[in-house]
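Note that one protein chain is taken out, while the other chains of the complex remain in position.
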Amino acid sequence: MAATGDSAAGHRLNLDPNEFGTTSESSASVETLEQILPRMKVAIPGVTFEVVPNSAPGAEPSWLVDREHALSAAFFLRDDSTLRLDYCSNVTGVDWPERTIKVKVRKGEPGAEKEVEETRVVPGYLEVVYHLYSMAAKHGPVVLRVRTPGRGNDVSLPSLTPVWRSCELQEREVYDLFGVHFENHPDLRRLLMWEGFKDHPMRKDYVPPDDYEYEPTPHDEILEKAQARLARREASS
Amino acid sequence: MAATLDQLFVQLLHGMTAPLPEAIRPWVALAISLGAILAVFGLCFGITTVCERKAIARMQNRLGPNRVGPYGFLQFAADGIKTLTKEDIVPRTADQVVHFLAPLALLVPVVLTFLVLPFGRNMTAMDLEVGLLFFFAAGASTELAVFMAGWSSRNKYSLLGAMRAIAQMLSYELPFILSTIGVVMITGALSTTKIVEAQAAAPGEWLARWHVFTPWGLAAFLLFLIAAFAESNRSPFDLPEGESEIVAGYFIEYSGFKFALFFMAEYLGMFSSSGMAVTLFLGGWTAPFAFLDWVPSWMWFFGKLGVLIALFIWVRGTTPRLRMDQLMDFAWKFMLPLALIILPTAAIWHYAGRGWLGWLVTAPIVVGAYVLLGRSLVGRRRIRQRSYRYAAT
Amino acid sequence: MLGIGLIKGLAETGRNFVGSYLDPDRLVTVEYPEERLPVKENFRQFPFLVFDGEKADIGLRCVACQICEKECPPQCIYIEKSKDKKPDHLGKPQFYPAVFDIDISVCMSCQICVEVCPFDAIKMDQQFELSTADRFRGLLLTRDRLAKPNSHFQAIHPRDAAEIDMRRVDERAKAEAKAKADAEAKAKQATAAAPGATKAVASTPKPAAAPANEGAIS
Amino acid sequence: MSPIFYFLAMLTLGGAVAAMSLRNPVHCALSLVVTFVGLAGVYLGLGAHFLGLSQVLVYVGAVAILLVFVLLLTRGSGKDEFDERPDRWWPALGVGGGLGGVLIAVVLAQPGLALRTAPPELPTVRALGESLMTDFVLPLQVVGVLLTAALIGAAVLALSDRRRTPQDSGPVTSREEGETRR
Partner (left out) sequence: MPSHGGATAKVPTEAGAPRGPDAYRLTAGDNEYDDGSLLEISMGPQHPSTHGVFRMDVVLDGETVVKLKPVFGYLHRNHEKIAESASYLAAMPYTDRLDYFCSLTNNWAYALAVEKLAGLQVPERAEFLRVITAELTRLQNHVCLAGFLMQDMGASGTPLMYGFREREKILDLFEALTGARMMCNYMRFGGCRCDTPPGWLEEVRKVVDRFPRFLDEFENLLSSNEILMARTQGIGVLTRDLAINAGITGPVLRSCGVDYDLRKVDGYGLYPKFQFRVPLGDHGDTYDRYMMRILEMRESLGILRQALDAIPEGPILDPKSKLRGFRPKPGEAYGRIEAPKGELGFYLISDGSPNPYRYRIRPPSLINLTVLEDLCLGHNVADTVTILGSIDIVLGEVDR
């Protein structure tokens, strides 16, 4: 049998106390967007790239690309000889519903400005996030974001399955749970919910139905809802 | 004393039929024998299921059934009661008549095969001149029953299972039969009784002349046994019912007692093939050494049968299952040629005699054929052990 | 090749067959109802409510703060606060749970209620033979069924219990010392205010929490 | 002429009639098996053990299975019943009846048919074998060669048909599969 010997038995851990306690994050660094952008502009005319900052301590910024050029940008990222992002690890949707934010604006005559609080409506949109790594160069992640214009009817985005097969099932899942329509996806069907299911459960405004199979437990509002529904059904029949 | 014990059951049968008129005596004797066979092997079936479960459990480091009766040995009774009282579900779309007949059509031929087995001295229920042929004829008709079960259930899995079963049984029928021809050639008889008698130790010899003690006989015995594994759908040839692939194969739609009948037929088939292997190669009811002749003959038979059944169980506890095409390859490209090579080898043995000359001539032929055929079977598929590398760190 | 691997496999199963009779390391089966393994100290099943002393309705540590109800991942805890208050072991008047139900058909034994409880009032039990014929009410543990004495907790989680008991004794000692100091301060004030009343103040009874505390270290 | 004979005759004839008249082809094949078994029983009753058992081994164990295989492999799934009565049953009846007539005539023409009450002394298997290996060795070999040729021919035909679905040459990607099948 191959390699039946227990190789690691002989090794002992290097017990240098200074080495411990430092968690090493992914070491290989990716070029910054500034370095890549010129190349990309040449390769894909008209592409807009924008850095979305990330205030978490890990501080992995993500790149927002416009949806018209998303597919070509993805091909570029995969095939570029220094980036070689050949592995798309994670695809996920995020729902950003329409929200009103309060912003402080200076208003009034110049010189006599007053700080006024204004409510502004930020239109909602759906966002798809791709986490890209390189297996060849062992670096990453590059976080790629694509956004739909809205949450209503215009929810289509280009599918990146032609670039990375790993998107196939994950994009189906995003379609299923968020309702993002992926153009040119080879097999855009629901993944987890059943065919004929209407809504998209991961959206923030999703209202769970009150008629799913319930486990009648005491102190359960679902039970009450279901009982009310049953009563209504009985009354109507 | 030993002689009385040896002929105990024969005398018993004789005593029971003696008062009857001459005309119906053989029929009544046959009926009684059949009843006895059913009773004995029905019980064997029950005990074997328990023993199998316990033995495999022990091989897997478990305890096995241990709740019903002493050490769980009455488990089969509980199982029997359970299957008897279970609801018999027939699928609505099934072909009702064929669906009903299939388990019967499977069980009857299997039971018939026991009629020609010599369980002991003078203990053959139906001592036919063509006993071996009877055995194979009855065995061959079980295939149709399997097809009936699989087809009539109207289930895709059962149909797949039935097709697998038929293909497998037809393919293994050939080496099954061919491996016995050598025995028939050497003994010059198709009668099972005569075959057994031919294997008894000759006067003055200490070792019995079992066929398994010869090179061709050993090879033929192994071939027969492997074919018997396949014919009775036992692991590693349990493809027709391979539960991980086609769920339960041809009897997927059977429940309750009909399912138990299938189960029973499988085990009875295993018993009868083992019994035939004992008869043909392991000297039937004869003792291996002349000085052990005092042990009643039927004890020898059942002892040998028990050993073979244990082998069946052991193999089942060990091996994974073959795939359909590999199964076919094995039958047609390994077993059939080997069986054909064994035939002339047996003839050479017959003329070269039992001495060292026979061994010198026949043993290399058998071993060489085995190695060559085995290599060609394995080599063509490029199956080998591999070595693995590690990533450079 | 040529069957050697198969024979090796047969030898291996044969060895295990024999080994299962000889080597207790191979036969790991425990015949459960007759034979029982010792329960590990960390083992957790379903939560219970700890009470001090003899009587559950007096000594219950829970103050119905409802943190566990909020944090419970499957939302299987249901608490109703009492209207009145009872003194706890420090003598502070606290609410107590009028209703405390845990639906153990929903509970997933994650122990988060135990971790978030600031009062050491809910702990994990090791009672696992809870089968019942009543699917709904039988699996709903009410406050009375949940309440178990501290001695039970000490029996099943000795290390945890010892630590908590120590802490509680310290707390109580501190609280008593504080109460005493307060009382003395008060007494001083009182003596300062009305020197004639010293005797009456000195015989002020101990804080009312004391009787509820007797079982704390038993 | 025992009751057993009548029973077997009924079984044989009943099976034959059922094989002709049932509408489901698989049922027909199974009825034919009943006929084979009945016939084998008649042989056994006559003391021709070898012939009877060979009948079972060959016809029930192999020919019937072959029939069933052919039925299942050549017909599309789901169409188990014959949809209409065959139009050309008249010529079929004519040919069948003619053949039956010839057979009956041959049997009746045997001299002394009615006189035979006890079966004649049948040859043993050993005698059968010896005559096959001595007197009839050439016909036996010819038949053997013929059957082998037929077998090889069948194998060749089957192989050329199977070439499009490779078994052991590794997996076929879906695209290749689609192309070969298109």
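As written, the chain order gives the labels A, B, C and D, with residue 1 at the start of each chain.
One rule holds for everything that comes next: a residue touches a chain if its C-beta (ideal position, glycine included) is under 8 Å from a C-beta of that chain, and two chains touch if they have at least 3 such contacts.
Computed from a predicted model, the values in this text were never measured in an experiment.
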So which bits of chain C touch the chain we can't see?
-> 1-6, 8-9, 11-13, 16, 25-26, 28, 40-44, 67, 71-73, 108-112, 115-116, 118, 124
What chain A residues would touch the chain not displayed?
-> 1-4, 6-9, 11-15, 19-21, 23-27, 43-45, 54-58, 60, 62, 69, 71-72, 75-76, 78-80, 86-90, 92, 94, 129, 131, 135-136, 138, 141, 143, 158-159, 161-170, 173, 177, 183-184, 186-187, 190-194, 201-202, 206
Using the touch rule from the top, list residues of chain B that touch the missing partner.
-> 56, 59-62, 156-157, 160, 235-236, 238-239, 242-247, 316-326, 378, 381-386, 388-393
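The definition used in the following text is that only the chains that are shown with their structure count from here on.
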For chain A and chain C, let me know how many angstrom lie between their CA-based centres, rounded off.
-> 42
Which residues belonging to chain C are in contact with no fewer than two other chains?
-> none
Multi-partner residues of chain A (at least 2 other chains) = none
In the complex, chain B touches chain C at residues 55, 58-63, 66, 314-315, 317-319, 370-371, 374-375, 378, 384
Residues of chain B that touch chain D when the two form their complex | 95, 98, 128-130, 133-134, 136-138, 140-141, 143-144, 147-148, 151, 163, 166, 170, 173, 188, 190, 325, 381
Name, in rising order, each residue of chain D that touches chain B in their complex.
-> 24, 26-27, 30, 33, 37, 49-50, 53-54, 56-57, 60-62, 64-65, 68-69, 72, 124-126, 167-168
